[in-house]
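Missing here is one protein chain; the remaining ones are kept as they sit in the complex.
Each chain gets a letter, A and B, in the order it is written, and its residues are counted from 1.
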Amino acid sequence: MSTASVPLPNWITYGLMPLLNLIVAFLISGLVVWWIGENPIEALKLLIEGSLGRGDAIGFTLFYTTSFIFTGLSVAVAFHAGLFNIGSEGQAYVGGLGAALVALSLDQYVPWYVTMPFAVIGAAVFGAAWAFIPAWLQAKRGSHIVITTIMFNFIGAALMVYLLVHVLIVPGKMAPETRTFLPGGQLPKLDWLMALFGLKLGPAPFNVSFLIALVMCFLVWVLIWRSKLGYEMRTLGISPSAAVYAGIPYARTVIIAMLISGGLAGMMALNPVMGSSARLQVEFVGGAGFVGIAVSLMGRSHPLGIIFAALLFGILYQGGADLSFEMPNITREMIVVIQGLVILFAGALEYMFRPTMVHIYQRFKRA
Amino acid sequence: MSGLRIRKGKALSQHPAIELIGIDKSFGAVHANKNINLSVAKGTIHGIIGENGAGKSTLMSILYGFYQADRGEIRVDGQSVAIKDSQAAIGHGIGMVHQHFMLVENFSVLENIMLGAEGGQLLAKGRSGARAELKRLEDEYGLEVDPDAIIEDLPVGTQQRVEILKALYRGADILILDEPTGVLTPAEADHLFKVLKVLRDQGKTVILITHKLREIMAITDDVSVMRRGEMVATRKTAETTVEELAELMVGRRVLLRVEKGEPKVGKVLLSVRNLTVKDSRGVVMVDDVSFDVREGEIVGIAGVAGNGQSELLEAIAGIRKPASGEIQLDGKPIADADPARLRELGLAHIPEDRHHMGLVLKFEEYENAVLGYHRDKRYGSGALLDLNAIRADAAEKIEKYDIRPPNPRLKTANFSGGNQQKIVVAREIERDPKALIIGQPTRGVDIGAIEFIHRRIVEMRDAGKAILLVSVELDEIRSLSDRILVMFAGKVVGEKGADASEQTLGLMMAGIAA
Partner (left out) sequence: MDLFDIIVSILGSTIRLSIPLLFTALAGLFTERAGVFDIGLEGKMLAAAFASACVAYVTGNAWLGLLGGIGVSILFSLIHGFASITNRGNQIVSGVALNFIAAGLTIVLGQAWFGQGGRTPQLPASGRFSPIILPGADAMRDVPVIGPIYANVISGNNILTYLAFLAVPLSWWVLYRTRFGLRLRAVGENPGAVDTAGISVTWLRYRAVIVAGFLCGFSGAYLSIAQSAAFIKDMSAGKGYIALAALIFAKWKPVPVMFACLLFGFLDAFANFMQGKAVPGIGEVPVQIFQALPYILTCVLLAGFIGIAHPPKAGGVPYTKER
């Protein structure tokens, strides 16, 4: 009997295996660090200190975490329906336009808590709209969604640059960005939350969108495991033929799943655009959409797993930034390497350790 | 020409072309081949017949190097050989025509023929030789085909001819054909038989795997019968009869008789009129079929697999759109309805293939217990699922249908075949539908579960439901049905009562009698 069909307990599949993949990714990263002449243990220490050592460090870590939760959820929702959405990056980018438009039109008139729900909707609608065309092409014309979402990342980037350079730019200014939002268009920082733990946030842009992200985690969990739509998405994702048998409409389910996925990606924009820089800037997404792929794979597409994985990548991003100050030899891009290794081991090579695992598990069980 | 291997001494040797000695093969728990012995004489057409799942294809795949036997010996021309892959089989002069053609559809005939036997690094070198050789083979065996035609433009029968040519081009002396007529029209099948006879007369050895008795009687010299992984008999075709072979194929099984009274038949619930269904390639699979199923009766459709029963079921279930014709459920036309709508209208469907259709194996048991009915109010009034209701419902069915282990949170893949099937049966029956269509209700199911499922089906009938039953198990059809329709080549070729003998039905299924 092939090892692929041997069942493993959940704690191995969802706990030990991702951990093992992560460890291997880190070991290889450690080798890279060692190769360029630095001490990996020292680097790890600096990384942890830089991301969790002080109040503001934690604030930055959680700020990144927030973005990654959104994009991780985005990738995960599409994944459950059997779709690989590589377009979260572009959807988040265009989602920023929705958030910014809401902020720009409301910030002079209302306080932030009135703006916020509209901004959430604006970001989600714009993100979803950017996912709609690839979704429609997949559902109705059979165009491969991986390719179309990649293409839409670039089209979205071109569109946003055009809008920022030609339309949204403040007349007379050089920088391609919108005007700064008034407080009515900004999401407040979560100083009080940090204070509860006796920490000072300092300049870190940890803001209310973190709470929105947590709410979205809950809603995605409800969607996937508690709703009829989620049930249909999962059926389609696991067994398209069973979905046909059960009368689950393919095109509708694909499109809705992608709209939700795009909407979640779009909401990511709230965090940097309204929670941090208070304006829409070029390339504000900064690869968070792609990190979402790693986060979703690591977190096994479960909101709880995604929170942990997003936190991990938040630590890497913040700690990595700090590390590059302390050890100039190690640039921030070390995180990108680790991210790539995590995707490689947790995603593409997820079955590599499985046969060994099954072997050990069976021996262990017999003994 | 490196593509051709001239086998020396073939005229002199008196050894059988192929000898299989003690071949044994298991896939996990499935014992597909049990200690098989077989001897195929040179220059003969040797039929291997058996029901689905008897182990014929596995045996031939071992001979062709696709699988390795766990035990046993293969002798080609008297020499013991190890066939570790297809390359080795080809080297020993064995060629195979697969049930699903192994052709590259956007390649030309010539390219397909040359693939793997190109005659050098450059195609140009081998091409003219291949063309000439192809011409020779065409002339010698009457296998005309345009070498420059693209495969996907060719009819199925011609594609098969390419497969045969491929094997011959590689110098095959022994040709294995796996269910070759399954995809052919009767005229194409007749042509194939002519070709096979020519091949034999030219000294080739042909092994024909089939479950169609008519074919065995029509063209084989010898026939071996397989049943449940065992080789049960070998006969000279001239010295045996259809009746004997049919009996050997099915064996003298303990007939699982189900106690049932006379049917109390009511009005027509399911009505099919002039239904024609095509498969994805456009081949007519169900050909102008009409019948009715009334309240309180089980109508069985007997037939050898691949004669249109699957497509008929799928068309009624709303999974496959019919090309023409009408289907009515309780007077309402349903030919255009999708599966979700059909369930609402009261049509339940136990599909032929529980692994790909009836169940999502990665789901927990309770999730599968509502597959297709998940939109129902009782499982949640709004957009959300009421998991408590679903799990309670699942637990109830587990209890009632004695599904083991009784754990609705267990992953479905971890249940045995019989228990998986009970999950499907419970789901479809407990909805109290008006009509029930059932495909292969007990395929891969243990005896205990078979009896249980059969009893449930009869209870449904006694409760006044209209039941359409498709099975390739003739026993099952005979013991459950009140009326039996026999399908052959997409048509209903006749109707018999429940008392029809196995032989009568067998002959009808083989397309011999009506």
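In the analysis below, a contact is a pair of C-beta atoms (placed from the backbone, for glycine too) under 8 Å apart; a residue touches a chain by one contact, two chains touch by 3 or more.
It should be emphasised that the depicted structure is a prediction, and the values quoted were computed from it without experimental measurement.
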{"item": "Residue, one of A:L46, A:L229 or A:L297, that touches the chain absent here", "value": "A:L297"}
{"item": "Of B:G22, B:G78 or B:G116, the one touching the omitted chain in the full complex", "value": "B:G116"}
{"item": "Residues in subunit B touching the chain absent from view", "value": "27, 64, 66, 85-90, 96, 98, 100, 102-107, 111-112, 114-118, 120-124"}
{"item": "Where the missing chain touches subunit A, by residue", "value": "32, 36-37, 84, 86, 133, 137, 141-144, 146-148, 150-152, 154-155, 158-159, 161-162, 165-166, 290, 293-294, 297, 328-331, 333-341, 343-344, 347-352"}
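The criterion applied here is as follows: only the chains that are shown with their structure count from here on.
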{"item": "Residues of subunit A defined as touching subunit B within the complex", "value": "1, 5, 7, 222, 226-229, 231-232, 234-235, 238-239, 241-242, 244-249"}
{"item": "Residue numbers on subunit B that touch subunit A, as the complex places them", "value": "27-29, 317-319, 338-343, 349, 351, 356-363, 367, 371-372, 374-375, 379-380, 383-385, 387, 411, 413-414"}
